[in-house]
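Dumping the structure here so I can ask a few things about it.
With one protein chain withheld, the remaining protein chains of the complex are depicted in position.
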Amino acid sequence: MKSHTAYLTFNTKSRREYINITLEVESELKKSGIKEGLCLVNAMHITASVYINDNESGLIQDFDDFLEGLAPHEPLSRYRHNRTGEDNGDAHIKRSVMGREVVVAVTDGRLDFGPWEQIFYAEFDGRRPKRALIKIIGE
Amino acid sequence: MKSHTAYLTFNTKSRREYINITLEVESELKKSGIKEGLCLVNAMHITASVYINDNESGLIQDFDDFLEGLAPHEPLSRYRHNRTGEDNGDAHIKRSVMGREVVVAVTDGRLDFGPWEQIFYAEFDGRRPKRALIKIIGE
Partner (left out) sequence: MKSHTAYLTFNTKSRREYINITLEVESELKKSGIKEGLCLVNAMHITASVYINDNESGLIQDFDDFLEGLAPHEPLSRYRHNRTGEDNGDAHIKRSVMGREVVVAVTDGRLDFGPWEQIFYAEFDGRRPKRALIKIIGE
């Protein structure tokens, strides 16, 4: 069994951002030399998500509206977590709804994707360096 | 390390449907000959989910009501995504809430399940051919 590990770092300009990282994951898969296996991609921080969906700007705004509707950033007093001095109570909940990680099949040396699947890193509390992890195992 | 890959195709009669695929996954596991490992099952389209829950018709309707309450199909104008000519903005969001994939332990040649775990394919934008993927790795 082979394994390959890589880390991506993000430092977004705005609090919330949705970044397509499919090419970065494909590049690490190529480096790994793995032909058959599983590829895990996860946020390493608890106020960010990795998810798979469509690379369409209207949809990304729809996701943002949906998440802000479910767990609005303000008022900060809405979240007990913010009593610790944080202002990211909403971000922890948004991340839980969108998910921490994806696991993708590797078949014949490629991410075994349907026609529109793209991997996104979703930042809900940005403007500082944060990481995602790529771990590929197989043969 | 062994690996096994299979694809299931669905073409539902209605827009939304919840299909128990546990037997199909078990059948592929048997074919794989794998005794210890991990089994990934994921939707290959971004308007469908694979999830694990109970095979009880009332509950399935509860899920559908819950998802339709969170992200109603209509009015179509609710979703920016639908400005592209699509009518499935809601389906992208429903799928995100229910999840893209499950990863199941394989122990002693079987899906290592608790008493009520069943694998479902949830279609949120059906009436056309769509696929799910099964990838099993192990030994």
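Descriptive notes on the structure:
As written, the chain order gives the labels A and B, with residue 1 at the start of each chain.
Heads up, the rule we're going with is that contacts are C-beta pairs under 8 Å (C-beta built on N, C-alpha and C of every residue); 3 or more make two chains touch, one makes a residue touch a chain.
None of these values were measured; they are calculated from a predicted model.
In the complete assembly, the contact with the undisplayed chain comes from A:38, out of A:8, A:38, A:106 or A:122. Of the options A:8, A:52 or A:71, the residue whose C-beta touches the omitted chain is A:71.
For the options A:18, A:63, A:79 or A:124, the residue in contact with the chain missing from this view is A:79. In the full complex, the hidden chain is touched by chain A at residues 1, 3, 5, 38, 40, 42-46, 70-71, 79-84, 89, 92-93, 95-97, 99-101, 103, 131, 133, 135, 137. Within the entire complex, the positions of chain B that touch the omitted partner chain are 1, 36-38, 51-54, 56, 58-59, 61-63, 66, 70, 97-99, 102-105, 107, 112-117, 137-139.
Quick note on the criterion: only the chains that are shown with their structure count from here on.
Mean C-alpha position of chain A lies 20 Å from that of chain B.
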